[in-house]
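Every protein chain except one is present and positioned as in the full complex.
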Amino acid sequence: MDAEAAKMIGAGIAAIPLAGAGVGIGIIFGNFLSGAFRNPSAAAANQQTLLIGFALTEFTGLLGFVIAMILLYVV
Amino acid sequence: MTPVLLFLASGAEAAESSGGGLPQMDTSTYASQLFWLAILFAGLYWAMDRIFLKKLGGIIEERRNRLADDYDQAAELKAQAQDAEKTYIQALNDARAKASSIAAETRTMLDKEIAAMQAETDAKLSGRVQAAEASIAEMQVRATAKVKEAAVETTQALVEALIDEKPTQDAVTAAIAAAT
Partner (left out) sequence: MSAVDHLFAATAFAGPMEQFEIVSIFPFGTENINLEFTNASLWMLISVLVASAFMFAATNKAQLVPGRMQSAAEMLYQFIANMLRDATGGEGMKFFPYIFTLFVFIFLCNLLGLLPTIPGVPHALHVFTPTSHIIVTFALAMVTFLLVIITGFYKQGFGFLKMFVPTVPLWLLPLITVIEVLSFLSRPISLSIRLFANMLAGHLILKLFAGFVVGLLAADGLFKAIAIIPLLGNVGVFMLEILVAFLQAYVFAMLSCIYLNDAVNEAHH
């Protein structure tokens, strides 16, 4: 296989973690919403935690994105 | 369709022409980026810390103090108003009590005066009554004497006319006294 083609395939594979991050972020916001509907008075106090969870989850997807970029442009 | 492909291809071309790497991975630019970041960030930090945030925090603090002061002042004024109301009610009650006491005093004074005047009038009237009674009694005595005199004279005249003899006064008097 051509090295160039292998890079492209690798970059494509490295983009797969974005799906996991998407699912994770969906779970976070979904669970926050279901919790917030059950106890709306506690929702505002937990928004910070929500955003931290979002940021930490998003990071795993971004790692995939960065690896794809490195494969495409750096290696 | 070719321009789209051309555009996509140009990305790879440009990447290849500039050494094939991400611009972010070009370490030759790091020194200048860090240098200017340090200067500008430190400058912004200094300006925020020393000027802007101090001023903004100061004004927020001042407003908080002013609000607290205003609340204190309002509470004080409220207390003052309550005090004033208390004094007012006190004064009102005092005045009312004083008024009623004055009224009672006046009433007793008037009663006394009236009683005194009544007593005086009574005394005066009773004096007059006594004098009138005395004069009536005197007049009665005098009238009785006059009646007796008249009776004596009439009796004398009658007796004279009847028997042509004038009885003495003493005899007539004695006779009348016996008859009455």
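By written order: A and B. Residues from 1 in each chain.
Criterion: a residue touches a chain if its C-beta (ideal position, glycine included) is under 8 Å from a C-beta of that chain, and two chains touch if they have at least 3 such contacts.
Note that the coordinates shown come from a computational prediction; the quantities given were computed from them, not determined experimentally.
One chain is missing from the display, and on subunit A it is touched by residues 48, 51-52, 54-56, 58-59, 62-63, 65-66, 69, 73.
Considering the complete assembly, subunit B touches the hidden chain via residues 1-4, 6-8, 10-15, 18, 22-26, 28-38, 40-41, 43-45, 47-49, 51-53, 55-60, 62-63, 66.
Definition applied: only the chains that are shown with their structure count from here on.
Residue ranges on subunit B touching subunit A, taken from their complex, read 15, 20-22, 25.
Interface residues of subunit A, counted against subunit B in their complex, comprise 69-70, 73-74.
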